[in-house]
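Below is the structure I would like to discuss, written out as structure tokens.
Left out: one protein chain. Kept in place: all the others.
Note that the chains are named A, B and C in the order they appear, and that numbering of residues resets to 1 at the start of each chain.
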Amino acid sequence: MTHLESQIGRSSLPQDKDGIDEGSLESVMREVPRGAMALAGTAVALLTVGWVAIYLFVFVPRGVVG
Amino acid sequence: MAESADAQERHILATELRWSAMVAVLVAAILSVVVYTAISVGINPPSNVERIDPKSLHLTGEFAEHNLGTSVAADGAITARMVATQFAFVPRCIALPSGKPVTLRFASPDVVHGLLITGTNVNTMVVPGYIAQVHTVFTQTGDLLMPCHEYCGLGHSEMWAVVQVVPEKEFKPASDGRASCEKR
Amino acid sequence: MRSVDRLCLAHFRVAFAAFLVAAILGTWQMWVRSPLGASVGDPDIYFLSVTAHGASMAYVLTTFFIMGFGYFVAETSLGRALPGRAWAWLGFWIALIGTLMAVATILSGRASVLYTFYPPMTANAFFYIGLVLVVVGSWVWCVLMIVAMTQWKGENPGAAVPLAMYGTVANAILWLWTTVGVAAELLFQVIPAALSWVQTIDAGLARTLFSWTLHAIVYFWLLPAYIAFYTMVPRAAGGRLYSDTMGRLTFILFLIYSLPVGMHHLFMDPEHGNAFKFIQMLLTAFVAVPTLLTIFTISASMEVAGRLRGGRGLFGWIGALPWDRPMVLAAGLSFVMLGFGGGGGLVNMSYGMNAMIHNTAWVTAHFHLIFGGTVVIMYFAIAYEIWPRLIAREYASVAPLRRQLWLWFIGMMVMTLPWHWLGLQGQWRRVANFNYADPIIASWGPWVTVSFVGGLMLLISALLFARNLFALHQSAIAGGQGPFYALAIHPPKRVPAALNGFGLWNVLVAVLMLAAYGYPIAQFIVAPSPSAMVHRVE
Partner (left out) sequence: MAESNALDQPWRIWASVAVVTILLTGVLLGAIIVPIVQGRGAGLDAYTAICRALGLLPGSPAQVQPQDRTPPSPVSQVSWTPAILKVLAGGDVERGRAKVMEVCVACHGEQGVSPTPAVPHLNGQSAAAIYKQLHDYRTGSRVNEQMTGIAQALDESVIADVAVYFAGQRKRNPNPASLGALPSEIVDLVVHGDTVRGLPPCAGCHRTGSGGPIETPILSEQGDDYLVQQLQLFASDKRRNDVYGRMRSISARLSPEEIKGLAAYYRAGFR
């Protein structure tokens, strides 16, 4: 792949092949979702903590509304 | 020994299900906080399906000009009535106590308006055809800004009122139960 | 060259032309409402500009881009010619004529009612008729997407519909469902009023019908970005899609839960009781689920790519990703903005807490971050990926593309973060000029100026985007081939009918809409509210 192609991610392979050999995919799959679980989990946890903080410390102190 | 493809696929679905369960717990947690405050202190979005004809609003008693502003009923209930019309709130200033439950009632004779009081949770749309009603307890005092926050025509940017929130003990309605802003 | 190339190019050109004009107007508005332009705010021109900015971004950029992208996906993912191409061109011309009609009416100053209409204020009839034509044009697109998938399933019995097409058809069905609301409001209430056939209008019913459309339309805009996340980004990063099933589930959950939730735009309205607001609030919470699923599934797909490129440890794969590729960079920046925008959305949806920020700059920040940020940056990335294929040319270098994406991200963050703070202070929306003499408003001045600087960055980025595509057209390098749909780790061999079609989901949507909107709309017929006099803005 030329330097440019690597920058765009283009390749001359047909649509149903992407040049990833099954062996390395196999070894990668042994630990894959741990990193994603950690990243997504922290992000969602932060969001929830942020929501609760805004609810309790910004919204409720401004007075009951109904 | 490489897992068989099916076992790996099941593992992926199991991970996704575990993540979905975590997400469901978070959603339930957020909902439970909302339900708890709704049940314990009565926090709702302001709703009041009370119909009134905008075309003859100025012919009614409650929203007649001299009845607008803050009034304290015999049983001590504090209600502020205002009309949101193109391009002013009537009256332009209302006085209310902090720390006590108050009710604000709005109506529009012409188009859709809306309002918020800066720094408080008072917020509502004023839709012609309905009386908008907000129950609250002010937790801060001072001259707060109450702008019209819904586009209502070319004068929308100039449509704002002032809410003078005074400490409870300084809130002294006149003999007829009416209270109005002091000129500052 | 594909048969859809000219069709797709025509749609993209109209979409991004409208985008460029609207971006310039948006920046002008930011200047006028800031302390720098405080004396200039002529309300006529300001509200004309706000109407044009809103209508162009919300109706023209989105509808044309989604139609163009849909036609391209239909042909490339199914690997067969698009059926009814003549109909597609007819739909394009109807939508374009409608757009020109609406824009002409806006520019003539006869339609300054903003893109969300606000009856009883009523603009010139041609503004509404123009928007109806845009919707009718897009309905042609919806039918063609469904026909394309049905024909493909006929030719490949039992096979799983490619995920990209499945998402596109989900979007078409969602759009058919949601346009019912705005079409009913315009055809039965607003256009008759604009043509003076009636002198009054039921503002409560009009707002309720528009709320039917107002939320699902933002998911109509959002789905192409998610189609890119699931089917283009994993391959661009050199990995595979973690789970194809989750992709299908995400599109289904969007279809089901984006429709019966429009009333969270009416939390502060008097014409509905707390029960229906609560029900629609609870259903809104479940429209967050597909987004939260997507965050995990796409992170996992990125992790596959990162580790294949040698990323080690819990987060080492993030650094190993090819961030120099525009599609991957855009996806990363998009997710960051999705975090901020999604957080803002969680606050907006929370029943009573909506009173804290309804119609304030907090809401403006939310939808600029989620639509203007997460979605539009992916529109850029999709356009960058598809355009070379449409004209068989290649970029001389992708560095300018990256610079444009970074500038869009930074500009959006600089513009919207101050708005969150201003929203909490009570800064309200759509103001031609603020009274900076008032102490409360004066304290907002510096933050409005900071957000204006963000607006300038966005304008420069928008102009850079146009320049990058112009440069592509001039480029002498042939190219623009190569596959770009991602492969799943486990390509779907046998997929239950529920994940290959929409029959079941349409039934469930009908049940939810009946429960969520049944009485709220019926009440206007059962116990009609007093109507308001039409106020003509002409």
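We take it that a residue touches a chain if its C-beta (ideal position, glycine included) is under 8 Å from a C-beta of that chain, and two chains touch if they have at least 3 such contacts.
Nothing here was measured: the structure is a model prediction, and the numbers come from that model.
Student: Identify the visible chains that the left-out chain touches across the whole complex.
Tutor: A, B, C
Student: One chain isn't shown here. Among C:Thr231, C:Thr250 or C:Asn274, which residue touches it?
Tutor: Of the listed residues, the one touching the omitted chain is C:Asn274.
Student: Which residue, C:Leu107, C:Leu195, C:Ile477 or C:Leu504, contacts the hidden chain when the whole complex is considered?
Tutor: C:Leu504
Student: Please give every residue of subunit C in contact with the chain that is not shown.
Tutor: Within subunit C, the residues that touch the unshown chain are 41-44, 110, 121-122, 157-158, 198-200, 256, 271-279, 281-283, 286, 432-435, 437-438, 494-499, 504-505, 508, 511-512, 515, 519-520, 523, 533, 535-538.
Student: Provide the residue numbers of subunit A that touch the chain removed from this figure.
Tutor: 66
Student: If the hidden chain were put back, which residues of subunit B would touch it?
Tutor: Touching the missing chain: residues 35, 38-39, 42, 44, 46-51, 55-56, 58-62, 64-67, 73, 77, 79, 81, 83, 85-88, 90, 92, 101, 103, 105, 109-111, 131, 133, 135, 153-155, 157-160.
Everything that follows uses one rule, which is that only the chains that are shown with their structure count from here on.
Student: How many angstrom between the C-alpha centroids of subunit C and subunit B?
Tutor: Each chain's C-alpha centroid was found; their separation is 29 Å.
Student: Averaging over Cα atoms per chain, report the distance between subunit A and subunit B in Å.
Tutor: Averaging C-alpha atoms per chain gives centres 38 Å apart.
Student: Could you list the positions in subunit B whose residues touch two or more of the other chains?
Tutor: Residue numbers touching two or more other chains: 8, 12, 15, 19, 23, 26, 30, 37, 43-46, 119, 121-123, 134.
Student: Could you say which residues in subunit A touch two or more other chains, in rising order?
Tutor: Touching at least two other chains: 29, 33, 37, 40, 44, 51, 55, 59, 62, 65-66.
Student: Which residues of subunit B touch subunit A in their complex?
Tutor: On the subunit B side, the touching residues are 2, 8, 12, 15, 19, 22-23, 26, 29-30, 33, 37, 41-46, 101, 119-123, 134-140.
Student: Given the complex with subunit B, which residues does subunit A contribute to the contact?
Tutor: 26, 29, 33, 37, 40-41, 44, 48, 51-52, 55, 59-66
Student: Residue numbers of subunit A touching subunit C in their complex, please.
Tutor: 4-18, 20, 24-25, 28-29, 31-40, 43-44, 47, 50-51, 54-55, 58-59, 62, 65-66
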